[in-house]
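Only one protein chain is missing; all other protein chains are in place.
A, B and C are the chain letters, set down in written order, and residue numbers restart from 1 in every chain.
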Amino acid sequence: MPSLSELNTCSEAQFVSALGNIFEHSPWIAARAAQQRPFASLIELFAAMTQALNDASDDQRLTLIKAHPDLADKAQRAAGLTVESTQEQTGAGLDRLSDREYDAFMGANTAYRTKFDVPFIVCVRRHTRESILREFNRRLQNDKVAEIKTSVAEITRIAALRLNELVVGGGLPVTGRLSTHVLDTHAGRPAQGVALELVELNELGGERLIARAMTNADGRTDQPLIHGRPLPTGRYRLTFNVGAYFAEHGVVTSDPPFLDIIPICFALAEPEGHYHVPLLMTPWSYSTYRGS
Amino acid sequence: MPSLSELNTCSEAQFVSALGNIFEHSPWIAARAAQQRPFASLIELFAAMTQALNDASDDQRLTLIKAHPDLADKAQRAAGLTVESTQEQTGAGLDRLSDREYDAFMGANTAYRTKFDVPFIVCVRRHTRESILREFNRRLQNDKVAEIKTSVAEITRIAALRLNELVVGGGLPVTGRLSTHVLDTHAGRPAQGVALELVELNELGGERLIARAMTNADGRTDQPLIHGRPLPTGRYRLTFNVGAYFAEHGVVTSDPPFLDIIPICFALAEPEGHYHVPLLMTPWSYSTYRGS
Amino acid sequence: MPSLSELNTCSEAQFVSALGNIFEHSPWIAARAAQQRPFASLIELFAAMTQALNDASDDQRLTLIKAHPDLADKAQRAAGLTVESTQEQTGAGLDRLSDREYDAFMGANTAYRTKFDVPFIVCVRRHTRESILREFNRRLQNDKVAEIKTSVAEITRIAALRLNELVVGGGLPVTGRLSTHVLDTHAGRPAQGVALELVELNELGGERLIARAMTNADGRTDQPLIHGRPLPTGRYRLTFNVGAYFAEHGVVTSDPPFLDIIPICFALAEPEGHYHVPLLMTPWSYSTYRGS
Partner (left out) sequence: MPSLSELNTCSEAQFVSALGNIFEHSPWIAARAAQQRPFASLIELFAAMTQALNDASDDQRLTLIKAHPDLADKAQRAAGLTVESTQEQTGAGLDRLSDREYDAFMGANTAYRTKFDVPFIVCVRRHTRESILREFNRRLQNDKVAEIKTSVAEITRIAALRLNELVVGGGLPVTGRLSTHVLDTHAGRPAQGVALELVELNELGGERLIARAMTNADGRTDQPLIHGRPLPTGRYRLTFNVGAYFAEHGVVTSDPPFLDIIPICFALAEPEGHYHVPLLMTPWSYSTYRGS
């Protein structure tokens, strides 16, 4: 990984080589930004790249759009994608779709290409599979001008994430955070040792495990449930094994216990947001809320 | 349905005919109770019947136990059960078991008969399929003396339910109640028009819909979710469609809404208990508890 | 107390004698209503009286307004008020004002008479002393036409309350209700034996005890805290002695206990509303809300 200072001082060829795929198959954007060196921050470097894209002609932007692969397409994946595209698509699980999901994606790709004559582009790291399909449907209502604009905005989001991860230390405001906290209001203290699980919900493709953790002495998980990346918008379920927790602490309840596995279903809608979803509980009651 | 006063004044033959199957295939219990007429209440009538059972010999009680069918057995069902047994078993869904459940029940029946040489008897209306299997496993640990005693106690529970439903007005303390209440603490009023659903949970056999309702102007359901019968002990999930409710009231949240379908999982452990499981909610928070 | 049927069948003189002070010093309203007998309900009887008031001339309504005493005036009280006015004013504590309150009321009376040349009329049973003073200040902003209309509306409210209490069984929708409920979510059951106290808050005149009670086996008070009358709008504090409750149940907490006396401050704004103010609590947490 290069540092900002290395990018500021290396040769132009090295600069373009390092940043050539920040915008998919488009080293010319890096080449134009290289003229503006040095940059005081990664935010400034990225601003120079987006400026180059804005200054380009409509044709150049259309070519950039067309340089992107279709989402989830097995044939294209077999034929080879950029390393970046492959990682993004597999990170979102687009290489492990259920049959019904694959059909839904292929149908959406076809409908989109038929209407707009370009591939559908979305920053998949900000989405779940379910929300990508919602985006397809939503954007199919657009006209072509609006859709070109939306595609460029999504390409810019993809580029920001690629750049943020490529350069040592990052610094672009492209990440969100999801955390939890379990309070035992029966004993008046943080609940240590509660097993919990986060799954992504998906009408077509079932559930997908995202994180599994045990609460620590402060009732929190050692790491946030999602962090250091955008929050994929979509629906989730967080479950807490409170029956086992109270049993371990010798709290006598009923058999079976009134509360055992507590599920909390919620949606993430702001990829760069901070979501805190705590649980306050006794063996007979609980509360949750969007905290901070 | 006869009334208590009719049972007090009819002929002994009519009395025995009416109550002959309160204890399975055992009109002799009704015949003995008939001598004690008149009864001031159904509770007294039932006390006379249980007294007759207690005064009987060990052999008579063993014969009564053996008069009962095996649970869930298709062959026996085909061969014919008492009307009462058939209703009880189908009411608990024992005629619609998944293959895995059927195997589990048949295995348990065999293990139980092998150890105790009598059919396994349990008051199925106080149980879910899952809790019946738990009872099998728990009671298989007993010795024969304890198990005969337990069987008689279960037979007495079955008889109390049969009698309570047979006689106009009932009056035996054999019923429980499960209710809910939805409060909109965003607007400070009962939440009217929230669709909700109660399902029974079952590890082996999936979910089973128990009730579906819409909250009324007071935020309650017009009828309790379960009432007029014992609460089947077991695990349940109650879901509330609060996303639709807030959308109808024009409350702006996020897209998708942070909270949409709220699930509450809980267990009923006291068949004759009163369980109240309310929901206090805003678009961003909720609480539940065992109320009264 | 007469019944509706007695009022329907008695002589006109008896009818007017019974209802002559429903509207202060104005038997002519009862006399006109008497012509409409019989009435199917108290609501119809009252409608006939309000119709008589609406059909009267402006001068007659002004005379009715002027027939009312000033609020809280000791000199007028010494000179003699109607029994009804005396009860209403003492019921609201207007005969036991602090010096600062008395000065505030006398100042307000004077300002009001100076501007409008009539006494200030308000249905005191729907108010606390503090909210009467707020009404003075609010209504002093009105013009004379609006204020005459407001006075007639208040007179009608006073009359409805007088009529509702005079006739056996009542039946006019003029009452509200304030209730509470204490749930012990540490033990998962209603909290029995929690001492509680309701006081009216008043910036000028301190606090005034309204009710003191102990929760029963269902966690409720045997009677609602206020019922069978309008809720006086104003500010209140409800306190619950939960420290003593948990100590009696042997629940070990800290010394002194984290929670001991829990105060809930709230305002009643709808005199004919139903307010339910429950408390859900453990030794370490609590919630309250406007319930139903």
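As a convention for this text, contacts are C-beta pairs under 8 Å (C-beta built on N, C-alpha and C of every residue); 3 or more make two chains touch, one makes a residue touch a chain.
As the structure is a prediction and not an experimental result, all values here were calculated from the model.
Across the entire complex, the residue among A:P2, A:P27, A:G193 or A:G291 in touch with the chain not shown is A:G291. Interface note for the absent chain: among C:I43, C:V168 or C:C265, the touching residue is C:C265. In the complete assembly, the contact with the undisplayed chain comes from B:H186, out of B:R77, B:K115, B:H186 or B:H249.
In the complete complex, the hidden chain is touched by one of C:R77, C:R189, C:R235 or C:H249, namely C:R235. Panel shows chain A; residues 181, 183, 185, 188-190, 218-219, 280, 287, 289-292 of it touch the chain omitted from the view.
Although one chain is not drawn, its touching partners on chain C can still be listed: residues 131, 233-235, 254-263, 265-267, 269-270, 284-290. By the touch definition given at the top, chain B reaches the unshown chain through residues 185-188, 253, 258, 280, 282-285, 287.
Note that in this section only the chains that are shown with their structure count from here on.
Of all chain pairs, the one joined by the greatest number of contacting C-beta pairs is A-B.
The mean-CA centres of chain A and chain B are about 47 angstrom from one another, to the nearest whole unit. Distance from the chain A centre to the chain C centre is 58 Å, each centre being the mean of its Cα atoms. Multi-chain contact residues of chain B (touching two or more other chains): 287, 289-290.
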